[in-house]
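Only one protein chain is missing from this complex, and each of the others stays in its spot.
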Amino acid sequence: MKLPPVEYEAPTTVAGAIDLLAEQLDEASVLAGGQSLIPLLALRLARPALLIDINGLDELSGVSVTDGRVAIGAMTREYVASESEVVADAVPLLAAALPLIGHEAIRSRGTIGGSLAHADPAAELPAVARALDAEFVVRGPSGMRVIPAAQWFEGYLTTARRSDELLIEVRFPAAKRGTGVSFAEVARRHGDFAIVGLAVSLVLSGEVISDARLAFAGVSDVPVRATAAEDLLVGERPSPELFDEAARRATDDLDPPADLHGSSDYRKTVAAAIVRRGLRAAADNARERQ
Amino acid sequence: MAEIVAERYTGASIKRSEDPRILTGAGRYVDDIKLPGMLHAAFVRSPLAHGLVLSVDVSAAQVLPGVVAVLTGADLEAMTVPGPDPLMALLGWAGPTPEFTLLATDKVRFMGDPVAIVIAESRYLAEDGCELVEVDYDDLPPVVDAAFALDPSSPPLFANLGDNIARPHSRHEFGDVAGTFAQADRVVDVHIDVHRHQNVPMEGRGCVASWDAGRAAMTVYAATQSVHITRTGVATRLGIEPDQVRVLAGDIGGSFGLKIGASREELAVAAASRHLGRPVKWVEDRGENLIASGQAREESFDVRAAVSHEGDLRALDVKTVIDTGAYPGMGMGAMVPDIMEAMLPGPYQLAALGFESTAVITNKATYVAYRGPWASETFVRERVLNLVAKDLGLDPVEIRRRNIAARTDPPASMITGRPLVGVTSKESLDRVAQLLDFPAFRRRQVEARAQGRYLGIGVATFIEAAPGPRGPDGALGSESMRLRLEEDGIVALFTGQMPHGQSHQTTLAQIAADEFGVPFEQVRVVVGDSAVVPFGLTGGSRSATMTGGVTLHGARELKAKVLDFAASLMEVSAQDLLITDGNVWVRGDPASAIAVSEVARRAASGQFGADVDAALEVEATFDGGQGGWSGGTHGAIVEVDAETGLVTVERYVAVEDCGALINPAVVEGQIRGGVAQGIGAVLLERSAYGEDGSFQSATFMDYLMPTTCDIPRIEIEHLETVPLDADVNFRGVGEGGMIVAPPTVVNAIEDALSPFGVRIYEQHLPPARILELIAAADPG
Partner (left out) sequence: MADITLRVNGATREGSPEVRKTLADFLREDLDLTGTHVGCEHGVCGACTVILDGRAVRSCLMLAVQAAGREVTTIEGLATDGGLGPLQQAMWDSHSFQCGFCTPGFVMQATAFLADHPDAGEQQIREALSGNICRCTGYQSIIDGVLLAAERSRDIDREG
């Protein structure tokens, strides 16, 4: 399982990286944390002509807050994000999901941007981004674009990033008062990809749910917002019966993929359980955070 | 019994002498070997399960810079001699013998079947070269399940066999099977499946082969459970004498039965080295290990049990089909039924047993030995006991108590012949029941169910022939060892054992140090050199008794010899001498002490005439003494999440009897490792094939290994054993955990799911399957 022959460049500026992308287009892969890309190369499932290593682009790392939004540089390591007090405070759903990503050593190198650009539908961060309507800032030869999460995830491992664009940062809305979150997942083992996962962010105003965001991992080729469930929840008080009904609405139209770890029916069944558990946990979290 | 003045080491958890190098990265595994001029090999492997090879075009690969040679199956046939697998030859297989070439020539028979070998300056370049080899295949219909393999219309994988039968159907009966069934109050009839899973040592297979053309000598640095068996395999295949082959093994990263003999790939590497006159290294990567190294346990069972209303298990009639994959000649799958049959009664008193078996050939990786290869007999028996108990409304502990043979003198015999001498199954069962506190658990279980939580409890009992009792025809084989007092005073033990995690370099030194009378640090265990050590094999849970025994008796013989020599040095009678703490001294006169190292130095000085035997070396053999059984009972408490199917093992206890313990920490490590593999088999591990024979669990993302979060603390108790032999009561423990853990866990899962009416007739229970079982069951 040795990597196939490949060229390598390590640009020292964002502009330099974009120039390379513009030149190579689909022949190049961006090497960020490498935790997803290197295995694909080792298995010879990916055969880029060029690796553009962006680990030298220090300006792409960092967590900052502007205008009620938390901007996380694409090269921010997952472990850095999970230790960030800003993230814990202002993007608690991200903070809840990060410890579930793989293992310590993966999070040492893996990046927020890398995971979101790779867009594995069974991964945690895409579901978080989709739930929170994160914004993806890309830059290319023709300038900057800001792409909302709903349009970012186009298909299996496919995003709206054009081949000549680099993901610069991801912006998350800062959590409002009364927010409660959970990331519930069913995985075969601790740290594995979710067979089914659910990112939940609720806002409780008093005892009433004033905002509800639910996004699934592992039920499709992209993360999926459970909008029917969200519509049901807003304006209601948390209760087991409400959550049961939300689970039904969230999963009725699901047609999850089948693989070695579960059939489509299994995923659908488990998705319903995850909705109930996730909503309960998020509601509890909201009360704790108040 | 010889006098041992201070028994300091045997029985204590002496720290391992292996560990300083293991813990500092100074171990030497095959992939650490680097020889001048060494090349690297990779294999072109079939992407198809079954196909004709129409052509192999190596021209593009050959001219890739860095590629030194590409050898096809045909090239290798021209430079090697066909022959049986050395282990199968040693075990005396006399059944159908498929004929096949070292690498595939006309046909490929499983996905991953090696077709050509590329040798290059680096493994990276060798893999590049493999991609350039063009093989033209013609698909053949794949034979992917036993049913089709049994069907005479299935395309035969081997032309010389004409069908896909690796072991023809046979049936044996013990006792009056028909009569016992006819008189039974009830007959329970079930079908049980055990799924395909595999060894997965952390280090894959591999070797470095180095041909010295000048001396016509082959050196193989191997990862193997027996340097001698590997040597035989290499010599036979290369058509040279065994003494032209030297096999060396250093540290080995686990094996669990996989690395025995010489695989087709290793033989191809040896041939390539001779062809090129340069050392060649091949270490399989994880993909090769999962796809091609071999798999195990794919067996199905039709089981009939004759029982009384009160729960007496009077007879079993078992019909098994074993899927030995392709190339059954390379693995022992076809021989497993014999051991299963012998062991099936376990410690229970059966009046009759019927056993019939067939082994079939399919387009899958070869069935290889995997820790306790016969283990499914325990799975079947311990599952059937629980199923019968359920039918009759009996407690799983009670039904076992009722059926375990009482310990009598003379001992009862298994219906298949071996005497149940010294078997403490009843004691271990009672102790497990005590530890788990069934009544308290049942109360907790009821409370949990009221909250929608499903807890379950399960037990299972086993015995293992480690090495087994000496009975009427109880040949236990023999084990050799050379022991020598080296010139510097080191007591050197030369053994054919080939430890790959078993800690022999520590345990055997403990025994020798005690017997001989030197400090532990003054004993060196020499392994892993076919030119230097006697024949041996590490496997079958034999070494505790066989090698422990030959060490004990050999050390005594060596000590006697040393004392005779010392007596002439010191001009006293040998009976007046003791060896303790590395000194030889006259009983009652501490001032007389001479260091053993000084005695050794004098012996090596060559000063003595023919009347003094100064060759302080002995060749010892041991026939197993009285042998004995190992065994025990395991128990588990699990929780099943009925909404997701996920299972947590909350508590696991093992009460084991493996005789006298040489090193408790080593014993416990073996038990825990085996249990972990058993838990892995039930909850996580499956070697999955698609209907077209494509292998689907080729990475660690799909073949799931248990981790720290999947294996609980395992509580272990050892029973005070029944000594059978005057001296050697160590018994093997390597395989027991893996044999009995699967039924223990499955029994607990079924108990957890009993409110749903679930009955379990299989061993692999991933979450999706648990939900299927719940959905399909009838609680009424």
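Points to keep in mind about this one:
Chains: A and B, in written order; residue numbering restarts at 1 for each.
As a convention for this text, a residue touches a chain if its C-beta (ideal position, glycine included) is under 8 Å from a C-beta of that chain, and two chains touch if they have at least 3 such contacts.
Only a predicted model underlies this, so the values are computations on that prediction, with no experimental measurement involved.
Taking every chain of the complex into account, the absent chain touches A, B. Checked against the hidden chain, the listed residues A:Gln35, A:Thr179 or A:Thr251 yield one contact partner: A:Gln35. Contact with the chain not shown here comes from a single listed residue; of A:Arg69, A:Arg109 or A:Arg162, that residue is A:Arg109. Checked against the full complex, the candidates B:Pro156, B:Gly175 or B:Gly254 give a single residue touching the omitted chain, namely B:Gly254. In the complete complex, the hidden chain is touched by one of B:Leu394, B:Met701 or B:Val722, namely B:Met701. Although one chain is hidden here, its contacts on chain B can still be listed: residues 13, 15-16, 18-29, 31-32, 34, 124, 200-203, 251-254, 256, 285-286, 500-503, 665-666, 668-670, 672-677, 699-701, 705, 707-709, 711, 713-714. Residues of chain A that touch the chain left out of the display are 1-8, 10, 31, 34-35, 38-39, 41-43, 51, 53, 55, 79, 102-106, 108-109, 189-191.
Criterion: only the chains that are shown with their structure count from here on.
Each chain gets a centre from the mean of its Cα atoms; for chain A and chain B, those two points are 44 Å apart. Remark: chain B residues 123-124, 127-128, 131, 285-287, 643-646, 684, 686, 688, 696-697, 699, 701-702, 704, 706-707, 709-710, 766-768, 771-772 touch chain A in the complex. Interface residues of chain A facing chain B in the complex, by the touch rule stated above, are 1-5, 43-44, 186, 188-193, 195, 260-263, 266, 269-270, 273.
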